[in-house]
Structure formats: C-alpha cells, structure tokens
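In this view, the complex is presented without one of its protein chains, the others remaining in place.
To keep things simple, chains are lettered A, B, C, D, E, F, G, H and I as they appear, and every chain counts its residues starting from 1.
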Amino acid sequence: MPRPELLETFENPHPKRDYEIYMETTEFTSLCPVGGIETDAAELELLRGGAPDFGTVRIRYVPGAVCVELKSLKLYLWSFRNDGIFYERAVNRILDDLVERVQPKWMEVVGDFNVRGGIKSVITAAHGKR
Amino acid sequence: MPRPELLETFENPHPKRDYEIYMETTEFTSLCPVGGIETDAAELELLRGGAPDFGTVRIRYVPGAVCVELKSLKLYLWSFRNDGIFYERAVNRILDDLVERVQPKWMEVVGDFNVRGGIKSVITAAHGKR
Amino acid sequence: MPRPELLETFENPHPKRDYEIYMETTEFTSLCPVGGIETDAAELELLRGGAPDFGTVRIRYVPGAVCVELKSLKLYLWSFRNDGIFYERAVNRILDDLVERVQPKWMEVVGDFNVRGGIKSVITAAHGKR
Amino acid sequence: MPRPELLETFENPHPKRDYEIYMETTEFTSLCPVGGIETDAAELELLRGGAPDFGTVRIRYVPGAVCVELKSLKLYLWSFRNDGIFYERAVNRILDDLVERVQPKWMEVVGDFNVRGGIKSVITAAHGKR
Amino acid sequence: MPRPELLETFENPHPKRDYEIYMETTEFTSLCPVGGIETDAAELELLRGGAPDFGTVRIRYVPGAVCVELKSLKLYLWSFRNDGIFYERAVNRILDDLVERVQPKWMEVVGDFNVRGGIKSVITAAHGKR
Amino acid sequence: MPRPELLETFENPHPKRDYEIYMETTEFTSLCPVGGIETDAAELELLRGGAPDFGTVRIRYVPGAVCVELKSLKLYLWSFRNDGIFYERAVNRILDDLVERVQPKWMEVVGDFNVRGGIKSVITAAHGKR
Amino acid sequence: MPRPELLETFENPHPKRDYEIYMETTEFTSLCPVGGIETDAAELELLRGGAPDFGTVRIRYVPGAVCVELKSLKLYLWSFRNDGIFYERAVNRILDDLVERVQPKWMEVVGDFNVRGGIKSVITAAHGKR
Amino acid sequence: MPRPELLETFENPHPKRDYEIYMETTEFTSLCPVGGIETDAAELELLRGGAPDFGTVRIRYVPGAVCVELKSLKLYLWSFRNDGIFYERAVNRILDDLVERVQPKWMEVVGDFNVRGGIKSVITAAHGKR
Amino acid sequence: MPRPELLETFENPHPKRDYEIYMETTEFTSLCPVGGIETDAAELELLRGGAPDFGTVRIRYVPGAVCVELKSLKLYLWSFRNDGIFYERAVNRILDDLVERVQPKWMEVVGDFNVRGGIKSVITAAHGKR
Partner (left out) sequence: MPRPELLETFENPHPKRDYEIYMETTEFTSLCPVGGIETDAAELELLRGGAPDFGTVRIRYVPGAVCVELKSLKLYLWSFRNDGIFYERAVNRILDDLVERVQPKWMEVVGDFNVRGGIKSVITAAHGKR
C-alpha cells in the first residue's frame, strides 16, 4: 500500500519568492493489478497479484510554506513497489498525497510508463493554476 | 476492416480532475490502397490489395466519465493490419471511433508514417477544445 | 523548370474537421544559379549553369476541399533537380505553387539547406493565418 | 507462408572483387505463433493465429555470381506478414532461402525484434566463413 | 529467492548451425542486501531487508540442443524482485542458472546497474569459449 | 561560505537595447549539509560536514547598467565548493547575490543537480518580470 | 576590425510576404581582448592581443526590401577573426551592422560561445518586434 | 556519365609515412536505371531515364605518390548526377576510377544509400590489403 | 591527500570464473596544482592552491580473491577533492592504490577530464595482461 505517512517536509527557505522545484526518478515500479495487459494467472501468483510495471515519475511544484524532503519522497515512492495499481490511479494518488502533505501553490505529477503490449502510456495530472 | 467494437473502457478513477492520458504505439501497420506511391500490380496481388504502411500512432486525451482500456486499444489498432486505407482517412477514423466510444473532453490523434517515395507524412487531428 | 502542372490532388476525406498534414523530404536538390557561394566557371559548365544544392523541404498545411497527392508532390519536387534557383525564391515558389493548386486553409513551407561556405540556411514562408 | 520463389537475382557487376552488400529494413513484421508471450486466445482469433511481431532485418553478404534484386527482396520479406513464426526460425529461414537463391561467398542475417514482455530479442545467423 | 525452476526451454530449430541469440531487459530489479551503499536501517525495514536496485540485463548465447523460452525467462528474472543480492552474485547466479538449464555452447550475461552513490556498475561474466 | 564580494561587473556595452545573456557551468559542486540523502557520519567527517553534490548552474538575465564579469562569476561559484548548502537554498542564494550586484532587469537561475538516491532535482528561481 | 562594408544585399524576391530567413555558422572566431578569462601576457603576445574565442552565430530575420547575400555575410564574419572583442559587444555589433545594411522588419542575432573557464555563454539580441 | 578525367592529384607531402585519408560527402546523388524499385514510366520520362537516388559516399585510403585533390573529387562525384547507375556498379566504379588515378597503397569506398521501398542499402568495396 | 586506507574489499563470490567488473563515476573532482592551465595567483588563493578539475573515472578489472567495496571506493575518490594533482599522476595513483588493495588479475583505470584551455584530456593506464 502506498504510505503517504512517510512523506516529510522542511520549511521553505525562500517563502517570499515563487520558484519551482522539479524532482524525477526513473526507478518507479509497481505491480499491474489482476487482468493487466501482459499477465496470466500463473504469473500473477508469482508476484502475489500482479505483473511489474516500470516508469519514470516527474514532480514539479511551486512550494508554499514547506518543501518535500527528498529522502522521504524516495521512501514514499518505494512503497508502491509491491502493490497493484493502475497507471491513472497511481498518478492521481501521488498528486493527492503530495498536495495534502505539502500544500503547494501549484503541482504537476507525470507518470511515464514503459511499453506494455506495444503501447507506451504517459499520465499527466496537475493541482492548482500556474 | 477497423473494428471499433473491440474498444473497451473503464470508469475514470478521478473524474473531478481534468488530467491528460497519452498512449503511443510505434507498431501501427495497415495496407496502402491500390495506386499507392510505391506499389505495382504484382505487389498488390501478394497482399490482397495493398503494400504495407508502417507508422507511429499517438493518442492524447482528457478523459470524461471513462478511460480507454489499454489492451482493447491494442486489439483495435491491430484490426487495421490487413485492410487498405489512406493516411488521412486512417487518422480521422481512429479519432472518430475513439471519440464515439470514450466521449473525451478533448482528444488528439497523430499518425506519423514512415518514408514512402522519399517523403515522410504526419497527420494530426483533434476533437474538442483544450 | 519547376513544373507545378505535375501536382495532383484528391478530395479531403474529412472536410468538416480542421486537421493538419505534414510532409517532409530530406532529398530536395536543385542547382545554385551562376555566381553562387562555392562555384567557379569550370564547375558551372559541368552542370549547365550551377552547383548542386541539397536540403530538406517541410510542408505543413490544413487542407480545404482537397489534399496534395503524395506521388505527384514527389514528382513536382524532382522537377527542381536541374535548374538554378536561389533558396529564398525556391521556398516561396513551392509555397505559391502548392497554394494555387491545393487552396489550403493555411500552409507553411520550410527549406532547410545544407551548409555552403560554412553557413547553413533555413527559409520559412507561410500562407494564411493559423 | 514465406515465399522464397519471389526472390530474384541479377548478375554481379564486379565478380572478380570480394565486396560487401548490406540491406536493412526496419519494417519486418510477422505473427507470433499460438502461445506467444503476450497473447491470449481472444487476441489470436483476431489475426488468425498470432499476435504481430515487429523488427528490423539486416542482411550482409559477399556476392558470388549474382546479387539479390532489391524489389524482390522486399516482396519476399512481405510474405512473412500473415503467418506465425518464432524469431529463431524466421532468421534461420531467411538465411536459408537467401543462401539457396544467391549462393553468396558469405552471408549474415540479423533479426532485431521489438520488446515483448519487457524483453528485446536479437538473433544473428551466418553462412560460410568471412 | 531466484527461482531457476521457472526456466523453460524449447528445441533449437536449427541445431546444425552455430548462431547467436541475444535477449535484453531494461526492467531488472532486485534489493540491495543490508549494508548497501545508500540505505539505512529505517529504509531497510520498509522493504524487508534492502533498498531497490535497478538495471539492464543482457544475455547472449549460442544454443546447443535447446533455446530459452522467452516468457519463462521473464518470470525467472521477476523472481529476483524481492530478495537482497549483490551485483556480482546476481550476474554469476543468472549465468549459472541459465547454463545449467540451457547447456549453451557459449553464454555471456551482463548486468548494467543504475548509479548508486554516484557510481555506475557493470558486471560481465561468460561461460565457455566463443 | 559563498563569497558574493568576489562578483565583479563591467559596464553594459549596449544599455539602450534589452538583450539576454546566458551563462552555464556544468561544474558546480557544493556539499550536502549533515543529514543528506546518501551520507552517514563516517562520510561526513571526511569532508568536514557533508557529501559532495554536483550539478549544472544556468543563469539567464537581461542586463541593466552593468554585466557580470565572467571570471569573477567563476570564482564566486567556486566559493560554494566546501560548504554545506541545500539545493533550494543554493539556487535562491545565487539569485539573491547576483541581483544585488548586477541589478538586472530580469534574471533566472536554474540549479540542475545530479541524481541522489535515484532522484534528480532541478530548482528554478527568477527575479523580476520578463 | 569588423568590416561591415563587406556586406552585400540582393533584392527580396517576394517582398509582399513576411517570411523568415535563418543563417547559422558554427565557425565564428574572434580574439578575446586583453585580460580575458584564460590568457596571460605571454599568450596575448602570440596572437597580437588576445586569446581565440570560438562560437556559433545564428541570424534570423524577416526581410524588407533586400536580403543579405550569403557569401558577403561569410566574408563579414571572417573579418572578426583577428581582433579582440567581448562577447556582448560582438553580438550587438553584428546586429547593428546587419540592421543598418539590410533594414529588416525584424532581426535576431545569437552568439553561442564555447566554454571558457568552465562557463559557456550565449548572447541574444534582437531588433524590432516580431 | 561519370567523368574520371575530372580527377586531379597532388604530390603526397609525406610519402615516407603510411597515413590514412578519409573523405565523406552526404550529398551523392545519381539516377536509378529503368526498372528501379520505386519508379514507373511516367516518372522516368521526367528525369530522362531514372528516379533519383541519394546517399553518402565514404572514401578511405593510404596514399602512395599522390593524393586526390579535394575540389576535383567533388566535380567527379557531381558527374554521376544525371545518369542511371545501380548501387553496386556505382561503388565499384568510383573505386576503380580512383585506384587508376591515385594508385593508393590501399583504398575502400562505401556507398550508403537512402531507403527505397523500405530497404536501406550499403555497399563496401576495397582495393589492396591494409 | 588521496587516502587509500579508505578502500575496503569483500570476498569474490565466484573466484573460479574470470569475469569483469566495471565502475564509473562522472563526479570526480580534484584541484589543479599551482601553475595550471587556467588559473592565476588570485584564484589559487581561494582554493588553497589550485583550480578545480572535473572528470569521469572509469575502472574495469577482473577480480582475484577480493572485489572493491563500492561505498569505500566512493569515499576514496572523494579524498582527491581538495588536493592538487596532475591528470597523469591522478590516474596512475588510483591504479596503484587499487592494485595494491585488490590484487586484481587485470585492471584498467581511465580518467576522462573536462575541457581546460579548449583541450580535453583522457588518461588510460592498465596493470597486468588481459
């Protein structure tokens, strides 16, 4: 289960200026829920309920009172490793969890997932106006 | 014949937020109708009426109530494999079929086709305002 | 001599929708008129009046009632092969010929020419408002 | 069914010199036989027995008395489009068919296939000593 | 635990010819054992004993009597996902498991791992003479 | 400690025209303060209080009465080498120091830092309206 | 000394249409004036007063009544080869010289200079509104 | 007709040392003889007997007593522009003409031709032992 | 001062097989000793005796009884950060230190340093026969 309680923050060192923070990991992985595009029952059993998905997650935001602490973000993203979640839900979930903890002035989350069944998927969701 | 009845959808997991879904396959193939730029009669006979075209299809949309199911999209795109269709018609057809099934708030389809006769072609069509 | 009479068209399969067609060839060649940047008299004699120029031609348009037929475009562009024409004139000429035949809602022609005398040139001309 | 009878040859214009000919197409496609890595029964029915595979085929040889005619090679490679064949068999089959028709002094065939199930495959087979 | 019993084989379709098979996945992931370069105790607890490692695995071999079945290879590589193993051991283990099952004439395994602590690692091990 | 007193300026040679100056170094390095994402106590002791961070710094501005002297900028950026500073603070600090010395009409500073813990960070801050 | 009198023009072949001309050379070189970032007295003596600078110059404009003649532009840019000039001054000087000779509707000059002292510089200046 | 009489040479400035000279043009063009892969009768008439082929020619040699003069090589390669010649013949012809004029210790000619009918061709021929 | 005592090793997990380990960091930095190519006295004072050098270090070896522990290698390479050392000496020093600690069957160290004074340097040293 994604664990938003792992997310920590630190005080924005320059709260008077609207500036942008971008963080990217090419090492996001989760499991595809039952019924995914490239798995059958035998495979699902191996990984307790899903075939692995891989992708890049890009987060871009304008901080308000606090910034996301980098190491805690890493741990939070690791917590998707062994649970099944669809692409669309994963990206919206990461955005919701971060918005709740960080209260940014604006935030965008992109999930850029590897090819499955010959098709590549990218999901982009934003909170607030830039 | 393209088979839009293969397209399936699932409920949008975050209908209150306008977010974007992008899907891309580099493995689109169809046949060029009789009289295409690089075929003659002997060749057409081989493939029952057309030389093969290859290209990348890019689909970008903001979902309404439902999202396109990825595996069904794969099957729908496979259904162009053995029929003759011009580039302009193929791209508009894919857009029309997807709009009818998915009722997106906005959708764009791009067909980026391989060089034929030394000329590369890209067709871009959209439905709705972004 | 450029031969615009070679250009043929076919009926736009989706005239109600404004969509974009892009065509690109990396194989455009013409001759540089007498006095060009890298030729002298002995060279000009060889090719009846000009050194060869090479470049990429990019055409982008929103079709009206008709679309350009791809094979006829190829032949039209071949017809520049053995005549001398300056870059600026070639690009404007291609745009004028295509606009007259195709009557697009909007059209842009780019000529992206190889380095001559250590200088690369790109000419961009458009017809109509996008 | 692959149709080697489509392959035609022409006389080697320089038989006294050992030189190399390389031909590459990025547009090879065949079907994966039943039981392939990413298909299930419903999908197989759509394409009469297999999911599409895509790849690049590279052929390199030193001609003997004859060379492969390019257009006939194109038609021969098209003849794999609608039959199911495993990667290993396809590459060895292309090599066998070409060797029989062309009798080269040396020949190598590479099949470089797109990712399936997250795994890319490349098969390389050669005939004779270089 | 890596599960070599998942590996399946099929009969080499061309056993008389020595040819090469190359398979590559960019989606290999395992866990770094306790004491890894970038983890502390709190992180290890999250993933039951290790921080995630990511990398590309490349396998190249000349088959003997049998070839590796692609889907079973995928499942075998998945089985490293949730166990801690050092880079050097992982690559040698994959090579040993494959050699035992496939009995190739020659085989090479490369593990090309992502940057950790600012350092990228690549391990290359081979069995037999080429 | 960053030493803004090292920054020198010269008179803008074309003060009547609003033009843009861009300067980029791929050789920025500082230390991560105690508690950084990839260090432990033993490592910190080695470098007197922090693990090294590396990145690219990009500065873009429209000069007012004066321009930044290039060599003095180099020395100023070197002065971050052996002190611990967080990414967000470093970028805002560089912007503040430069704005105070150079009084530009507009200025943007980007800090594009190398991957740490699998996450890449880019901070972008601007002063004034463009 | 830059020699603007070398610049020649020819009549715009399509004065009724606003179109864009782009010219780029990767072979611009001048000398850095005394006191440059990487030279000392001994070096300056060698080249009569400055260390060599190298860069790319990009010119983009919408012609009015005349266009710049390409060969004369080449000679004009060569005339910077052996004189010392700062980056900011060089770019503004090229723009001023070209504007005076060519009277364009709009013009932009970019000087993209090689790394000196670990810092890359790009200067962008424009004349008129686009 | 290729005109080898255009080739001129100059004395090797360092005949005692075996060194290598490499020359490459990306601007080689000739015509495909009647019956080429992508032309029909109407097209052939336009260019007096052939559709245009484009490619890169690479020449590498160890000079003997003389070197090829660069400008004369350019003119010689231009002389293929308006005659029909097959790829294999063109490359062997260039090699033969150069060997006869230049008498190199070793020479290799590569013709790397653009995609025709979806197939790219590269011909490599050499004279002498390296 | 480089501190070889920081280097730690672990037992080779597969001592019977000769395999290769490659490690690369793009984050090597040291100081150029007094008199370097781009510094003067004022700059040297700032960094206690040298201008910063940056580069990539590549290490490739066949392990004997032990392997280099990755984290200790990182700390060892950090220990060059604040001392002046010439390129040639640095690379040979790293090789000597590693050979003494690790006793590899073969080892190669490459130092690929950033441009200084317009010149890039790469030093390659090896120990033993491969």
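In the analysis below, a contact is a pair of C-beta atoms (placed from the backbone, for glycine too) under 8 Å apart; a residue touches a chain by one contact, two chains touch by 3 or more.
None of the values given here were measured: they were computed from a predicted structure.
Visitor: Among H:67, H:90 or H:115, which residue is in contact with the omitted chain in the full complex?
Guide: Considering all chains, including the one not shown, the answer is H:67.
Visitor: In the full complex, which of I:14, I:58, I:71 or I:116 touches the chain missing from this view?
Guide: Going through I:14, I:58, I:71 or I:116 one by one, I:116 is the residue touching the chain not shown.
Visitor: Need a quick check: the contact residues on subunit H for the chain that isn't drawn.
Guide: These residues of subunit H touch the chain that is not shown: 12-14, 17, 19-27, 63, 67, 70-71, 73-74.
Visitor: Touching the hidden chain in the full complex, which residues of subunit C are there? Just list them.
Guide: Spelled out for subunit C, the touching residues are 37-38, 40, 54, 114-115, 117-118.
Visitor: Residue-wise, where is subunit I in contact with the chain that is not depicted?
Guide: Considering the whole complex, subunit I reaches the absent chain at 37, 86, 88-89, 91-92, 116-127.
Here is the rule we use: only the chains that are shown with their structure count from here on.
Visitor: What's the overlap between the neighbours of subunit D and those of subunit G?
Guide: Chains in contact with subunit D as well as subunit G: not a single one.
Visitor: Between copies subunit H and subunit I, what's the superposition rotation on C-alpha atoms, in steps of 5 degrees?
Guide: Between subunit H and subunit I the superposing rotation measures out at 145 degrees.
Visitor: So which pair out of B-C, A-E or A-D basically repeats A-B, with more than half the contacts the same?
Guide: B-C
Visitor: Per the centroid of Cα atoms for each chain, what is the distance between subunit F and subunit G, given in Å?
Guide: 29
Visitor: I'd like the Å distance between the centres of subunit E and subunit F, where a centre is the mean of that chain's Cα atoms.
Guide: Roughly 42 Å separates the two chain centres.
Visitor: Would you please write down the residue numbers of subunit C that are in contact with two or more other chains?
Guide: Within subunit C, the residues that touch at least two other chains are 26-27.
Visitor: Which of the chains touch, listed as pairs?
Guide: Result for touching pairs of chains: A-B, A-D, A-E, A-F, B-C, B-D, B-H, C-G, C-H, D-E, D-H, E-F, E-I, F-G, F-I, G-I.
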